[in-house]
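Reviewing the structure listed below.
With one protein chain held back, the other chains of the complex are shown just where they sit.
Right, chain A next:
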Amino acid sequence: MLKTTLAGLRAHKLRLLLTSLAITLGVGFIAGTFVLTDTIETGFSRKFSAAADKIDVVVLPGETSDEPAVPADLLEKIREVEGVADVQGVVRGSAPLIGKDGKAVGDYPTAAVSILKGRLNRTEITSGTAPEKPAEAVLDANTAKTRGFAVGDTVTVLDSEGAKHEFTLVGLFDVGLDQELAYYGAVGFTAETAAKMTGQKGFREIDVAAAEGVPAETLRGSVSAAVGSGVEVKTGKRYAEDLAKANGADTKVLTLGLLLFGFVAMFVAALVIYNTFNILVAQRTREMALLRCIGATRKQVFGSVVLESAVVGLVSSVLGLLTGLGLGAGALAVISRTGLEVPTEGVALAPRTVAVGMVLGIVVTVVAALLPARAATRVAPIAALRSQVEENTFRAGVLRLVFAGLFLAAGAGVTAFAVSTGPGESELFMAMAGGAVTFLGVLILGPVMVKPLSAVAGWVPRRLFGVPGRLAVDNSRRNPKRSATTTVALTVGVALMTLISVLTSTMRATYGAKLDEQFPVDYMVQVQGDEGSFPRALAEDLRTRPELASVVALRRTDAKAGAKGNEFEVGTFTPAAGFSPKATTGSFGDLKPGTVAVGDEAAKALGVKVGDALPVTTTKDGEVRLTVVALFSEADALIPEVTVPHGDFDRYFGALDDGAIFANVKDGVAEENARKAVEAAAQPYPTAMVISSTELRGEFDEALDMMLMIITGLLGLAVLISLLGIANTLSLSVHERTRESALLRALGLTRPQLRRMLSVEALVLGVIGALVGVALGVVFGWAATSTMTTGVIFQLPAGQVLAFVALSGLAGVLAAVLPARRAARASIVDSLAAG
């Protein structure tokens, strides 16, 4: 029996390979995920430990301390400790670098770090030298490149007070794997300069080097004793381990996210395998019956199918692991191309990866083949003697309808309940669980739906492609179970893609509407990183610009408010025509001296409503009791959570600088003129960033598009596998219908017509799968958006959805290319003779 099975497999190498490909891709994706994240993880820990090798003991801010810094005075204390060879503090803060255009670079202030000296230095200077003098600075290589600075240039950096300082750029450095520095860009100074520029009183950490012959652990003990409580003292080795662990937690999120897509792909692959084995068993009914006739037991027949699947599983898992290795390496190469700092060395299959890949590949394949194998045992020996191939007639069994009905009702019920309960995390999960259950219902109902759906999907081809078209549509529903399983594999991918595209377009619409509502201004001038302020002169200047219609300045500070005396953001806005925040209760019209408007969240925390009195502790006017006249939605309005009239604000807190400015363009002024005017006014203030509402929307759109692209790309794998399934089903069907094709050819069907017939069949299958997928995706996309947040504006991305359907059909046609070619090439005479 074993020999027969193996001989059968050898005889059909191509089929074996095609079947394996589905599992290979699934396993490959999962293995690739592991390879990718393993490489990143080991790369990071290697770098961490290399860096930590230079340090024997490190002192870090205590976990419980309010101030996330190591007090500066500890430095001298540690220097006194027995066995300390060197000790230096690491300063880190922010210091905006001024670009060549005179404005601070980037959306956030540049990070500023102290470059340590001697053995403790962990920064790699890539060109030039490290800063030695107070007037010297180094810049991270990436920022230098993008901002056009070179060694020898003079750079201007703002200190924490906003004053300009000039430095000579003496070198460039590599930020290594420090994501914070990589993200913000970094400028390095000597320790003293760094402290001065950032205004930091303490250190991010204090690094200690041990004297010759002093063990790190011993030194840790004595340093720990010297610094007392409130800070954490670790050995360098331990520090590296902790960093690696924290980083591992980050990569775990990436791993889990990617694995999710891997499992979707595996599920689709399982469907493909199940279908393939089902068809193989059906086609080999005679062969199996013959085996039974000559004395093979049911068990042996079952065993032979399971064995075949195990071999397929084994082969595809091995290929999958190799694919994974390639995918992982490829992904790393692509990521490092985009400029992100990732380790790319030591790409390898960990034993865990091999084990998971092999087990998953083999188990999924064998389990998917179990049902077909059982069907094989049901083949009666007498079937060997029947000459006419029996057409697979399918009738919708009562049991199937009952089960499908139950699943669909349960899925719809749960989802409807979740949607009607309203937004919330658990409701979202409930809606998605409902989606999964509904999908199972669709899976069961599949064969019943094939016929009506093929009528829909085949409506156009039937009319367009003549006889081949009509025959193709008939063929597409001739074996409903087979067609259903083939198409459902595609449904999975298309449904998820549709879901994501519904989500993104709804988010886009919702956000756009919210932006219109809460950002009813054309320009906003903000301090870089939204912390700090600029002189009132800027707003005054803007008010004189003829291109602008109205200018609103926002001022704010933190102050204690309410009975409990918690800190809130208290502020005001200067009134201007056309700028009127919306109140949810009360009215902004009543915002007169001695009153206050409170945001909804703050009102909840303060326990106040319209008409109540709110005590606020001011700096110039002691405690004042204000009457609440309006509540507003914090998410929708741009004003501080506790807003007082602007005259009052100056009285309470003094003439503070503006924190942000909103400006509206006068009607009829061209966009670029308005922008120039605002930018000209902001030019003298390096950290004043000009943001336009169109830009803001564009950025959001871009981020959404990016997300849509990545997710669609990841789901593309599942779709690719399901297309393999279509190709597989089709080529097996073509094989099954060899005689039929020959007959048609004899009767006068040309080769292109025969090819077209198979292409149309694949097209219909693809469109059926896509139609179901799109329907599920839209419905559950809607359910997801309406359980996610309030006030969603549901948006159906009709263009994208239609594209999914069209592309699925097209992809089906592509999948049919090879089987169709083979069918058309076959000699008529040989095919007529084929049994």
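FYI, contacts are C-beta pairs under 8 Å (C-beta built on N, C-alpha and C of every residue); 3 or more make two chains touch, one makes a residue touch a chain; residues count from 1.
Simple rule for what comes next: contacts and distances are computed from a predicted model.
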Per UniProt record, name of the chain withheld from view ["3-methyl-2-oxobutanoate dehydrogenase (2-methylpropanoyl-transferring)", "Glutamate/aspartate import permease protein GltK", "ABC transporter ATP-binding protein" or "Ferrous iron transport protein B"]: "ABC transporter ATP-binding protein"
Omitted-chain contact residue, chosen from A:47, A:103, A:165 or A:745: A:745
Hidden partner chain, touching residue among A:350, A:406, A:433 or A:467: A:467
Selected from A:39, A:438 or A:475 as touching the chain missing from the view: A:475
Those residues of chain A which, in the complete complex, touch the missing chain: 387-391, 466-467, 471, 474-475, 478, 739-740, 743-751, 753, 827-829, 832
